[in-house]
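Left out: one protein chain. Kept in place: all the others.
== chain A ==
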Amino acid sequence: MAPPSGAGKRVKGIQIARPFIYGTTARPFDPKTNPKPAGVPDDHTHSWTVFVKGIDDTDITYWLRRVQFKLHESIPNHVRMVEAPEPGKPFEVHETGWGEFEITIKLYYATESSEKPQTLYHFLKLHPFARNEEEKEALARNGNGEVISWTYEEQLFNEPFEPEGGVLERSAMIPLANRPGQPFSRETELLEIKKLRDAQAKIQDMVEKLQVELKEKEERLRVMRAEAVAAGGKA
């Protein structure tokens, strides 16, 4: 389809959101479960994949045309351009290596949308990180040694150009429940909202307490000052 002549007009006050996931999945080399393929340098310890995909593997190629992954300079051919795969498949790059670094992910949108490419940054994670025992346990349960660093994000098209690139005809629904290997859903969302709400309530509590305290202190300060003035007057 040809782009709209003169890029058309933007539709005021409209925002279109599309959920997607980006991130990395890394696996340490292991003679048994993940043997090192031939030709990989000796010091490489992990194989990893960086990807951009639709939530629940839905098609995103209708709004995302291609993705550029900028890897570390030490990796041969470190700027990788990935064209739209077949619908439902992720945009991805497989690599091996030993170090963690920041990957620059540049998204190029469908031509019809006439939007400029946007950049995301993602830190490649090779080593699992757990803040407390509970998380460690969860990591161990995960079992297969994969180090997952996935990020949920929503692409917002603010005031899209008029023919809105056919984006409107597709659903932007988030799955209702979690499945193994698919941690993002309404369920997670609700949990997070609840968590935030609890945190907010706690903060509100603290604010109120502090306000009362502050009033008392100010009162005390006033009294002290008055006394000081009185004392000064006397002196």
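The rule we apply is simple: a residue touches a chain if its C-beta (ideal position, glycine included) is under 8 Å from a C-beta of that chain, and two chains touch if they have at least 3 such contacts; residues count from 1.
As a convention for this text, contacts and distances are computed from a predicted model.
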Notebook entry, point to check: What is the missing chain called in its UniProt entry, if the choices are "ER membrane protein complex subunit 2", "LSM2-LSM8 complex subunit LSM8", "SWR1-complex protein 4" or "N(6)-L-threonylcarbamoyladenine synthase"?
Noted result: "SWR1-complex protein 4"
Checklist line | Chain not shown, touching residues in chain A | finding: 1, 4-5, 8-19, 107, 109, 112-113, 115-116, 118, 120, 141, 143, 151-159, 162-164, 166-174, 178-181, 184, 188-189, 192-193, 195-197, 199-200, 202-204, 206-207, 210-211, 213-214, 217-218, 220-221, 224-225, 228-229, 231-232, 235
